[in-house]
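What follows is chain A.
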Amino acid sequence: MKRLLFKSILLLAITILLDFSIGKVLAYMFFANTSGAPGYVLNHAVAKHYDAYIMGASGAQRGYIPSILSQELGMNVLNTGEAGTNIFHNYAALKLILKQNTPKLIIWDLTDADYYYRPDAGKTGMITPYYKDASIKKLLYDMEPLNRLWLCSKIYPYNGKILSIVGSYFLKPNAEAGGDRGYHPILGTINPRLRSLYLRQFSEEQSYVLHRSKDDAAKDVLIRKYFHAFIRLCQQNNIQLIAFHCPKAPLNSQIASTPLISVELRAQLHKYNIPLYSIMPSQYPQMNELNLYYDFSHLNHRGAQVYSRIVARHIRNTSNMMPE
Partner candidate 1 sequence: MSLVSVLYLVFLTIVAIAYYAIPQAWKTCLLLIASLGFYGINQGFYIFILLFSIIVNYTLIRLWAAKAAKPWVIAAVLFNVMLLGLFKYIPAIFGFAHNPNGSLFQRIAIPIGLSFFSFQAIGYMLDLHWSGKKTVATFPQYSLFMSFFPQLLAGPIARGKSFIPQISRAKSFDYSCIVAGLRRILWGLFKKVVIAANLAPYTDVVFQNYREHQGLTIILAAIAYTIQIFMDFSAYSDIAIGSAKVLGYELMENFRIPLFARSVTDFWRRWHISLSSWVRDYLFMPLQYQTRAWGKKGMLMATMLTFLLIGVWHGANWTFVVFGLLQGFAISWEILAVRFREQLWKLLPDWLSKAVSNLTVFLFITASAILLRSASIGDAFAFISRISVSTGTVYFGSKQLLIFALAGMTFVFGVDVLKGEMLITEFIDKQPGLLRWSLYIFCIIAILLIGSLRSDNFIYYQF
Partner candidate 2 sequence: MIDRTLALQQIESIIGQTLKQPDVCITEQSTAKDIKGWDSLSHMTVMVAIEEQFNIKFSFMEMINMSNVGSMIDCLLEKL
């Protein structure tokens, strides 16, 4: 018994020592990358000051061009969108930004996934390295109670990222890695042969907010906690928050005119007085062209150029209406 105990403790001690040292090296390498490349955009957001930030998931990352918005609005804009994330990422990003800078404006690319749990949204990989920040630690614990255990490990925050961290440290990311201030264009246009697949995707996305299982409803509670926290954080800091809903590929007139934003979510925004613009192709003829889309839910580079101008115009109009 004693032998087992002694050896277990020795094994644990060596593992902790090694974990700590590797963790230190990885932390150093991770935070050295401030290029703004996907997965590292928070490092950039923390290192530089901007007036306005675009927040959201892949729809934000692929659809909002900071250089166009900067030019049209006359302010410095950064795109903090990351694929596969939801409101948790926005909340974490805002918390980190607020530590050194109070932005004037947040352009929020809103989707139902910010209010309803979706298994394919809610990636935490970009946030975990910031676990030392108290509010982010709280968020990580909320999302996964076992993070209390996992985060004892100093390498766990970098789980699954070792190749990219070490690779980008030694092979220095090139100038384009950060894209256009966090915007990463995708080229290519939608494949019409996958039409039936996209139609299915549309009806699935429409129905999944209506039929919440007990398990999903329980997970929604946590998402909504951070949905409200994110909005309040903006209000407390006098940050203007404007929500946009990115258009989906207008494969038929129903998709072109039906925003994938639930009634309840719209009511929530209304309650907080947050303007929401659903840029529906049926109302914006310039968006009603399939070759502006990469797939069902993403704009390609040409689409992003057209779309960003529409977004800028709405922001200008909204800001003019607001009292200074």
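One rule holds for everything that comes next: a residue touches a chain if its C-beta (ideal position, glycine included) is under 8 Å from a C-beta of that chain, and two chains touch if they have at least 3 such contacts; residues count from 1.
Here is how the candidates were picked: all candidates are chains of the complex that A comes from, given by their letters.
Worth saying up front: this structure is predicted, and the values here are computed from it rather than measured.
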Touch assignment for chain A within the complex, options 1 or 2: 1
Contact set on chain A toward candidate 1 in their complex: 1, 3-4, 11, 14-15, 18-19, 22, 119, 124, 143-146, 149-150, 153, 155-156, 158-164, 194, 197, 213, 215, 218-219
